[in-house]
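These notes concern the structure reproduced below.
A single protein chain has been omitted; all remaining protein chains appear in their positions.
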Amino acid sequence: MKQIGRLLVAVGLSMAVGVVTNSALAQDAGMKRWTQGKGWGWVWGQEDEVGALNEMTDASRLAALRLATQGKTYDLGLPYARDSYRWAGHNPGEIISFRTPEGVARQRDLPFTTPEQGNTGHTRWHSSAMFISDNVATQIDGLAHITHGEDNHWYNGFKSDQWTGDFGVRKADVTTIPPIVARGVMIDVARQKGLDALPSNYEITVADLEAALQAQNMDITPGTVALIRTGTARFWGESGGDHAKIGEYDTAGIGLAAARWLVEQKGAIMVASDTSGLECLPPRPADSQAVGGSFNPVHVYLLVQQGVHIGEFHNLEGLSADRVYEFAYVATTNAIRGTVAGTALRPLALR
Amino acid sequence: MKQIGRLLVAVGLSMAVGVVTNSALAQDAGMKRWTQGKGWGWVWGQEDEVGALNEMTDASRLAALRLATQGKTYDLGLPYARDSYRWAGHNPGEIISFRTPEGVARQRDLPFTTPEQGNTGHTRWHSSAMFISDNVATQIDGLAHITHGEDNHWYNGFKSDQWTGDFGVRKADVTTIPPIVARGVMIDVARQKGLDALPSNYEITVADLEAALQAQNMDITPGTVALIRTGTARFWGESGGDHAKIGEYDTAGIGLAAARWLVEQKGAIMVASDTSGLECLPPRPADSQAVGGSFNPVHVYLLVQQGVHIGEFHNLEGLSADRVYEFAYVATTNAIRGTVAGTALRPLALR
Amino acid sequence: MKQIGRLLVAVGLSMAVGVVTNSALAQDAGMKRWTQGKGWGWVWGQEDEVGALNEMTDASRLAALRLATQGKTYDLGLPYARDSYRWAGHNPGEIISFRTPEGVARQRDLPFTTPEQGNTGHTRWHSSAMFISDNVATQIDGLAHITHGEDNHWYNGFKSDQWTGDFGVRKADVTTIPPIVARGVMIDVARQKGLDALPSNYEITVADLEAALQAQNMDITPGTVALIRTGTARFWGESGGDHAKIGEYDTAGIGLAAARWLVEQKGAIMVASDTSGLECLPPRPADSQAVGGSFNPVHVYLLVQQGVHIGEFHNLEGLSADRVYEFAYVATTNAIRGTVAGTALRPLALR
Partner (left out) sequence: MKQIGRLLVAVGLSMAVGVVTNSALAQDAGMKRWTQGKGWGWVWGQEDEVGALNEMTDASRLAALRLATQGKTYDLGLPYARDSYRWAGHNPGEIISFRTPEGVARQRDLPFTTPEQGNTGHTRWHSSAMFISDNVATQIDGLAHITHGEDNHWYNGFKSDQWTGDFGVRKADVTTIPPIVARGVMIDVARQKGLDALPSNYEITVADLEAALQAQNMDITPGTVALIRTGTARFWGESGGDHAKIGEYDTAGIGLAAARWLVEQKGAIMVASDTSGLECLPPRPADSQAVGGSFNPVHVYLLVQQGVHIGEFHNLEGLSADRVYEFAYVATTNAIRGTVAGTALRPLALR
């Protein structure tokens, strides 16, 4: 034990040369398909449903996990409840007590629950029925979430007239999203600006990202999950019930230039933030026009054109408070066929 | 980079001395409240909603993560769909296309989606509405799932007449389950028996667990998540649609003796398997009587009496195929207030 | 009682012509259990789940139907949609395309729908999944809807600790409400006041009812369904989407005095209006105190104490426009076990 401990310390020391070492560790020796200045696009074959997350390898995951040097976990999930803030384009939700101990006792609808059938110790249970959207609280947008063009195509050219079904999408649903284990870097734009939270409709620029990264002495390297902090999650509270307050700050986010820089210049394999939609709303006219006219150009660019997943409503407050900027990002989505986003998730930052 | 790579190999080699080394690494120097021969019980204070998972520390988590030496991920989640096998005590489910690109285009109910308002590129989206149980596919039972006694109490004495609400439970819901990062050990009972899957109603005994562990040259150490393989998950397929086949094997599981051994003698902080309910069904009469008469004595023992979470329908087929028995187990539940089980999860075995 | 009976017969005899004749015909010769000055109460036996609607007889129904002399139907239902106004104490709703012709064609999940299996004519179908409350749009409150007292009893002494189940109530659910065929009288209070709609929080008094009835040359006779018009339904429009406007007027309604007068002096077997809750909100302090302190004293009085059903959000605009005050009221609730209100109904006024 002691020997191993010392060995680990040695590894730690060797990594002490600076941030760059960690970055280098996290960065796979070579990306498979990423091209600087271009990013990805539909480069993974006609049947691919995974996109940029294909870049993950055993080596990159191992390197990412090695960033966890203290055994500390940051839960990036925001708790969802019936009153949680959500985007108007999704359905409302209810979490309802379905079976209750009292109900089981009163109804006696299942013979094995009765004392006569041996349940003299009165074992009973709770279960809940949920009516819920696949797009609430902390999410990872799947590549089928957004479509573009009159032909309603999504990533890799899958089209509605073939692949949209009655029970969700039939290509690139969330079950095709692999477990995500990657280097995570939090870019604390709000802190760098000296604000609790960025103002409404604020467009985060490349310069903002660069300034924050510089202040953090940190870089985005190819294969990194980039998490951008606006500060909006600080208003979530118990369950996101203060819609006015959250709504006030929720529209700050990156513009197309920052998205392109992260993907094409830096090789981020996923981009996340602490708002409901990552991008600055409403989009700048030039950004909208850059994809032919769109209310969500960054979504179109990342999901449809680049195959880069988007993380939403990630709670970055704990990381910010502790000034933790680099970590292993570990997330898996729900395993529900047909759904288009991982929902009510609790991604982890392992430190 | 190369040097670091070599260093890591060295670490890997140094850990090759034997299983015991890894185990020792994963095992925290000392448990906080566990007592051999007794386990836990309601030892964490009157307000506690966490139970045995309180044992996790930065050190234990770090040690667990260090078990991942190859960067390989095993997705332990079974995909859920509308036709998935589920226990009759829970509600059925549907995943339904809620917004579709074609629907958005036809309805024009949201002005910002229209070309006239600038959406000339026809950005649209998919989202899904789900009616779903909090107890389907791969689950982690929360401590409020099962109640016992005429007073309908659950772990730590929380009672229905105070804490069962209309919107789920109000104590020990899944949002109180911390991120689980712990040493995981898979006990491959089916393989040890030379079977694809254990037969119906088979009770896994302490001797079975010991034999399998010995064959694997592995031990359960305090703080470990124990995952027991019956082989049932091999019949899940695409979505658990073959109810007859799954139902045939789903009733194999541990009896009370094995549960007690795992908790009281070995200090397992969570016990999981690849069936819908972990325990052997129907329970042996003596097991039922041991908790006063119950159709689910192992649930009562683990969840209510010991505060030990239960993992269900964990897909252990990949681990078995690769003969991977020890790993970092990483799981987070959904972040949905009021619910009593993590549902449709994808826990990870990191190797 | 006998004297009144004789009086009623006399009235019947005297009214040899016109509408008045019909009124007399609609009025049963004698009520079974109603007592003037007292109304009903729990007079129908310990197992009764029907209440005042027990007064209906073949004769009363026939008399009511004879009020339809023109074959004209007034649809009293307000259409429900996802954006409809509803009381905050109920769950939101969605009506979602579940199976669609395009989905059936794309998914090919049901063999009989494929051309290969003979469906060369491409027969397909629409069906909808609904998540919905049992208390939306045009409703009839069942006798189990409201409870009162620390023992949570409803009509006839049924109590929660015995009869509230997981799947709704187990006594006096809507399936116990008989088909309602009775003389209906609309009391157009708004018109009598010369208003489009009564103002917010307006308490309709006995004097208001009497004045309106006098203006209409109409009376409430024992066995009548009384429908009171505030004018609120005029703001419903396509689907009740203008919450602000509806909410502004929705709080006008009867106070306890008017409710008692209708039941105890007049023998109304059901009382309805065009608002979400019939009664004036907030209740007058004296009304609240009259039932021991309540936010809904008229509900407590009618449903719990008298066994008189309440009709809500009945669209009385067509009747008002045509000045139709007397008609056959015909309504059946949904046939859904466990539910506590008929919902999204379309009661008829037959004239």
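Chains here go by letter, A, B and C, matching the order in which they are written, and residues are numbered from 1 within each.
Here is the rule we use: contacts are C-beta pairs under 8 Å (C-beta built on N, C-alpha and C of every residue); 3 or more make two chains touch, one makes a residue touch a chain.
The structure displayed is predicted, hence computed values, not measured ones.
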item: Which displayed chains the unshown chain touches; value: A, B, C
item: Contact with the hidden chain (one of C:Val181, C:Ile204 or C:Ala233); value: C:Val181
item: Hidden partner chain, residues of subunit A it touches; value: 94, 96-98, 102-103, 129, 131
item: Interface residues of subunit B (partner: the chain not displayed); value: 91-92, 94, 96-100, 102-104, 106-107, 131, 161-167, 170
item: Sites on subunit C contacted by the missing partner chain, in the whole complex; value: 57-65, 68-73, 75, 77-82, 88-91, 94-102, 105, 110, 112-113, 115, 117-135, 137-138, 144-150, 152, 154, 160-161, 164-169, 175, 178-179, 181, 239, 288, 291-297, 299-300, 328, 330, 332-341, 344-348, 350
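Criterion: only the chains that are shown with their structure count from here on.
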item: Subunit A and subunit B, separation of their C-alpha mean positions in angstrom; value: 22
item: Intercentroid distance (Cα basis), subunit C paired with subunit A, Å; value: 49
item: Residues of subunit B engaged with two or more neighbouring chains; value: 94, 96-98, 102, 129, 131
